[in-house]
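My questions will all concern the structure given below.
Heads up, one of the protein chains got dropped from this complex, but the rest are sitting where they should.
In order of appearance the chains are A, B and C, and numbering begins at 1 in each one.
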Amino acid sequence: MFFTSDNAAGAHPDILAAVARAAAGPAMAYGSDPLTARTEARIREVFEAPEARAFLVATGTAANSLALACLCPPWATVYTHEGSHIENDECAAPEFYTSGAKLTLIGGEGAKVDADALTAKLAAAAPHGIHNVQPGALSITQASELGALYSPDQTARLAAIAHAAGVPVHMDGTRFANAVARLGCTPAEASWKAGVDILCLGATKNGALAAEAVILFDPARAREFELRRKRGGHLFSKMRFVAAQMDAYLTDGLWLKTAAHANAMADRLAAGLAATPGCRLVVPVEANLIFVEMPLGLHRRLIAAGAHYYVAYGGQDETGPDDAPYVVRLVTSFETTETEVAQFLGLLG
Amino acid sequence: MFFTSDNAAGAHPDILAAVARAAAGPAMAYGSDPLTARTEARIREVFEAPEARAFLVATGTAANSLALACLCPPWATVYTHEGSHIENDECAAPEFYTSGAKLTLIGGEGAKVDADALTAKLAAAAPHGIHNVQPGALSITQASELGALYSPDQTARLAAIAHAAGVPVHMDGTRFANAVARLGCTPAEASWKAGVDILCLGATKNGALAAEAVILFDPARAREFELRRKRGGHLFSKMRFVAAQMDAYLTDGLWLKTAAHANAMADRLAAGLAATPGCRLVVPVEANLIFVEMPLGLHRRLIAAGAHYYVAYGGQDETGPDDAPYVVRLVTSFETTETEVAQFLGLLG
Amino acid sequence: MFFTSDNAAGAHPDILAAVARAAAGPAMAYGSDPLTARTEARIREVFEAPEARAFLVATGTAANSLALACLCPPWATVYTHEGSHIENDECAAPEFYTSGAKLTLIGGEGAKVDADALTAKLAAAAPHGIHNVQPGALSITQASELGALYSPDQTARLAAIAHAAGVPVHMDGTRFANAVARLGCTPAEASWKAGVDILCLGATKNGALAAEAVILFDPARAREFELRRKRGGHLFSKMRFVAAQMDAYLTDGLWLKTAAHANAMADRLAAGLAATPGCRLVVPVEANLIFVEMPLGLHRRLIAAGAHYYVAYGGQDETGPDDAPYVVRLVTSFETTETEVAQFLGLLG
Partner (left out) sequence: MFFTSDNAAGAHPDILAAVARAAAGPAMAYGSDPLTARTEARIREVFEAPEARAFLVATGTAANSLALACLCPPWATVYTHEGSHIENDECAAPEFYTSGAKLTLIGGEGAKVDADALTAKLAAAAPHGIHNVQPGALSITQASELGALYSPDQTARLAAIAHAAGVPVHMDGTRFANAVARLGCTPAEASWKAGVDILCLGATKNGALAAEAVILFDPARAREFELRRKRGGHLFSKMRFVAAQMDAYLTDGLWLKTAAHANAMADRLAAGLAATPGCRLVVPVEANLIFVEMPLGLHRRLIAAGAHYYVAYGGQDETGPDDAPYVVRLVTSFETTETEVAQFLGLLG
């Protein structure tokens, strides 16, 4: 019953096998190998984007920060949700990679950027011209930090608002697979067809060891990206080992299968929790994240029975009575088994 | 006959197996797992440094740049050999991570920093006080870019010069294993006992997929390092997969066996080349790098026969007569086979 | 009737005269001249701080940014009011000088940091350790952007909260003179005695041409400050001309006289406006800034009659009826005359 994070999962056997296969014999370093080329080609194919360029890195923070640095100059600001990972969990990596740009925080339900709030912020941007940071980029997260999804239409609306202000769009797609698996749209529809300029496509949380792809739908920024990646220390000499992961991930729809499994396990947990007296889902479950308010007594019982998960927010009183409300976060992954879900649900009764 | 670089080698089976083993089951993310802890403990043991802290990253550029950023403030300069990797091959990553420090270039045979030249540079540092960059750090590379080694005494002399000027010492140990395997000293003798403050211990070139350890012999800088690593996007969520590599690398002396093998293969190549009419080793071969001047005709013959290696310097005339001198670089690795060495030597006759 | 900003004023004759006097004959450059030394000594005397170090720059943005860079590492955050100058009007200069630190915004009436909100933010800081930016510095503005003042007790309370969290305190004292002139306390009581670690003491808005002093009450940071100032291009070769301004400013209490005059002129305007039907002071007037809500018709009349001032907030409807409320900002300065104040008040009737 390990629901702390999809980061806590291991690696998918198919991906491990691909890494092992890639180890045989010599290969040109720094991405000049055939496997890296094949992986880029596969990304283009999966995204129906023959002109796109795709580059591999190994962490989501690297992917997001390098992408934002290509979109937002140092004297500008990135519009993002106040609950986003780039604001809260990357220790100012975006500020580092952009050489000191700002992040402007926007509200919105489900940790999704609210379109009207974005419109208002952009309308009020740089009231004193060069005295102010300039509009730089919009960054949205798919699925959001609360597990909510942007429909293609919602993404397109936000992108249209941003583009109208001359602002390009970055999508933090750490859990992009979970979103696509749920939305039933194509990868292209969830990204460039909806106006996304750069997508950071995560694989690590969904079965890889450490692999993320930064997809530049406009290839004009490719050279700058490559220089920034090298300068950030994110160009791997034995790139084939990162490529092998991403290649296997995207082969035969593996990425969508593992994501769909994680989503399905989340659905089961959510259904069971929603049906439990005193429990309430804080946000609808659309991906593999569950935020649920439960009686503190139930929480205590679950932990005592060996369930692992995180408290959703800091500052909650852990010493209250058994019927006090308490909000926790559960995350499923490609590794989550029906057995451990059933075991957990069995504890709710 | 693949001698382009040790980066072109695959991964050692023992390391691959360790990665596969590490994939089973859940583990706390971001280095809070038992394998990461065990790896740090192993590094302390191998280096006889119970107080040291060791942190894992996945590229040499990340290791070097993060280490230098902890040692050198933005208004200071890193003393380094003019042929060093940090000067020539990291696209200003040290400048990026230090937020704009300089590199001050020093000469020396075999791409090793000359002690007298270092003394002179330090004596002449900051002649106009705050108008000048201040002395920041010394960075030396073991083995050097030309494959030369610093004996423990040589390292100690440089470190003493640096420390006398208040300057800490960084060692780029991308090929530290090759050095230790050859020098016959302990890892401690080649590093902290000789005055090295931070060692970047490479594993990637010597059998790993992507793993480097930054060893801070003074743990006071550990917290800053961790924050800088996170901010640089170099903190892996599934850290166990990096740790598994480094752990296997250091287990039962695997790292020194693979390095000794690479060195031995280099010795054979060097001996054969040195005995070949018209050939001359540019620098003595001490690690797994061979720089050799040969007749252009021989070079042409080798390439035609299927040998792969790089030209040592840009700007050499490739169109000269067969007896024109031509300098090339050969690199051996843990994967280099006796067969391919013999095949290559057979072409020299 | 020029009330746009105290930046729009010229220079005080005594300060101009001091600059002219300083022009005679040679002097050592870069602050090694006697006038610069005398100015630092005078600052120490005025602030009863014999150990303090004081350095001159020429803009408030430079002063604030350099000071914050000495207090806040790149992986930390500056707590500041959401309406502060460093957040809104310096085009990310603090982010630039700190090499990418964040600003964390806090509310509070009168554009003053609310103590409880600060306490809450510090208590919630860095919930995930190195994944988050760390607490870096507190920055407060005296007088605030709305012209409100921190009493010594209020400053001391905020500083105590900050210091308890290991966070040093920066005071943006662009209008520090106006505050001291009003509070009736000593400069020391308004700064270091209340816990301020670095004060940026403005002179430009209050009679100088371009002169600001950064006062480090803890001299341990002096060397770093000097290097950062030089590296930022803010070390003047003919420093005597900046020093002459600050020296004259602080001589015989000139700075407090000019500030008291500006405050008095603001009081007159405020009293007249408060007594005008339909007008309401948005915040009590404590320094030389007046924020007043007035009928749009009155605003139109004032502008038509030749009054110059700024609208307080963007986004107000300028096309409404004459009785629609409208908020404007008036600023007085050392140059504001009783005549122009009377002229303005005469228009209110």
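General remarks:
To be clear about the criterion, a contact is a pair of C-beta atoms (placed from the backbone, for glycine too) under 8 Å apart; a residue touches a chain by one contact, two chains touch by 3 or more.
A quick note: this is a predicted structure, and the numbers were derived from the prediction, not measured.
Considering the full assembly, B:P127 is the residue among B:P127, B:G184 or B:G349 that touches the omitted chain. When the whole complex is considered, the residue among C:F96, C:W192, C:Y249 or C:Y326 that touches the unshown chain is C:F96. Touch with the chain omitted from the figure is made, among C:W192, C:F236 or C:Y249, by C:F236. Annotation for subunit C: contacts to the undisplayed chain at residues 2, 4-5, 7-11, 13, 16, 19-20, 22-30, 57-63, 65-66, 90-93, 96-97, 204-205, 209-210, 227, 230-238, 241-242, 308, 335. Contact residues of subunit A toward the unshown chain are 30, 73-75, 99-100, 130-131, 134, 224, 226-228, 230-231, 235. Mapped onto subunit B, the footprint of the missing chain covers residues 74-75, 77, 88-92, 95-96, 98-103, 124, 127-128, 130-133, 314-315.
Going forward, only the chains that are shown with their structure count from here on.
Relative to the whole-protein C-alpha centroid, the nearest chain centroid is that of A. Seen from the Cα centre of subunit C, the chain whose own Cα centre is farthest off is B. For this pair, subunit A with subunit C, the centres built from the Cα atoms lie 42 Å apart. Distance between subunit A and subunit B, defined via averaged C-alpha coordinates, is recorded as 34 Å.
With centres taken as mean Cα positions, subunit C sits 51 Å from subunit B. Shared interface positions of subunit A, defined as residues touching 2 or more other chains, are 90-92, 96.
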